[in-house]
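Just below is one structure, and these are the notes that go with it.
All protein chains but one are shown in place.
Right after this comes chain A.
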Amino acid sequence: MEELVNLFHGFAVALQPFNIMVMIVGIVLGVVIGVLPGLGGANGVAILLPLTFSMPPTSAIIMLSCIYWGALFGGAITSILFNIPGEPWSVATTFDGYPMAQKGKAGEALTAAFTSSFVGALFAVAMITLVAPLVASFALQFGPAEKFAVYFLAFCSFVGLSKEPPFKTIAAMMIGFALAAVGLDSITGQLRLTFGFTELLNGFDFLIAVIGLFGIGEILLTMEEGLAFRGGNAKINLRVVLQTWKELPAYWITSLRSCLIGCWMGVTPAGATPASFMSYGIAKRVAKNGSNFGKGEIEGVVAPETAAHAAGTSALLPMLSLGVPGSPTAAVLLGGLLIWGLQPGPMLFVEQKEFVWGLIASMYLGNIVGLLVVLTCVPIFAAILRVPFSIIAPLILVLCAIGAYSVHSSTFDVMLMLVFGVIGYLLKKCNYPLAPLVLAIVLGDKAEEAFRQSLLGSQGSLGVFFSNTLVSAIMVLGLIALFWSVIQQGYSRLRGAVA
């Protein structure tokens, strides 16, 4: 109950007029940042960080976290309208969001995405409020072996639960692993696969690959199909929002499951990206109309968005209570905390009550404000699709190029983006799924690092992945996911034999 008292005190802090103003400004700035591909939450927060130095710490963190929420909401907009995910965790949103937009249902897709994000975030904040102290100690149980098990589960559920041919999925994933291996090997400190090119020191950045594979690839495909930008007949009034809201409660099971997946992945520092992919994969397998996933199913937007935001929000908990940032954006926020003289860690909840609970209260309010702001803008965003392709395509191309350039301020990256665009076009033409490739680029080197750290610690014994109940349970889940279709076949054959 002490938490609730603290929370109400926090609301009192967050509801001061100045803080509400800061909240709205933050959300609007965040949406703008989220819409520009490549700029992303982390860069946006970093650029705007100095703005907040003259504010009291609580207002400053409210502003920054609202920029973060705004960017999360904004990221869904480009994913759905242009098939360009601005952040790793928006990738899964494109699978069904973009086909919906092409069918003229951009308004529905956006509403579903925003509402699900809101539900996911709210669920995660409620969890933070209630179980903050417990969760921090749970996260401590995650060593390298447990982290690897989580990544393993993400990869397996993608191979096993996907309706694509598993070998095509694995082939695409392997390309992703190979690309992820380029750059510095963090275990030995040696350079790998750079062939003496200093541009490759940093490896292939996920964002550049994604902007190319999805954004440029999509433009190439559309050009081939005759310069028509489908979805021009999008309904653009606020009634769409209300109609979609009527539909959404039917997917409450998917929402709840995605919330749980998201919170779990956010707290164990695996993060929002595996959460969104895993949630999408499971929803596809379990849902009644799962076979329609990828063709514009609203449930396919709900699942990843809910999970990603639940994870993104709950990832702030390890940052506050352990000082470990779960995402680049969280890392920049962490830098901000230090500048304001706040030391994240176990003592923050004890010594800086007003700050912590003010922040948590602002998560509730910030998300409500954010939802209102973006929902009122749905018609405007959907209207973008009415602009003729010949005008919008060059604009998107320019935006993509700016986005790719701004990641490392390097023109080499713009070239790389174009190369990835061609690769994306070719892979799509050959019906190879792009998602596993992206998943492997994002998580490949993290998985490799965790794997090798585990083996270093166990002196080479693979037994470390089954050394305690937690890690064994996750590994077994992964194996079940991997062989799911085989298990299912075996099961139905067994039933057939019995009958």
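Criterion: contacts are C-beta pairs under 8 Å (C-beta built on N, C-alpha and C of every residue); 3 or more make two chains touch, one makes a residue touch a chain; residues count from 1.
Heads up, the rule we're going with is that contacts and distances are computed from a predicted model.
Missing chain, UniProt protein name, picked from "Tripartite tricarboxylate transporter substrate binding protein", "Teichoic acid D-alanyltransferase", "Fumarate reductase/succinate dehydrogenase flavoprotein subunit" or "RNA polymerase sigma factor SigK": "Tripartite tricarboxylate transporter substrate binding protein".
Residue A:L191 is the one among A:L15, A:V32 or A:L191 that touches the chain not shown.
Across A:M21, A:L201, A:A250 or A:V486, the single residue that touches the chain missing here is A:L201. Considering A:A12, A:M347 or A:A473, the position touching the chain not shown turns out to be A:M347 (whole complex). Think of the hidden chain as still there; on chain A it touches residues 42, 46, 49-50, 53-54, 140-144, 183-191, 194, 198, 201-203, 322-325, 328, 331-332, 334-336, 338-339, 341, 343-348, 408-409, 449, 453, 456-457, 459.
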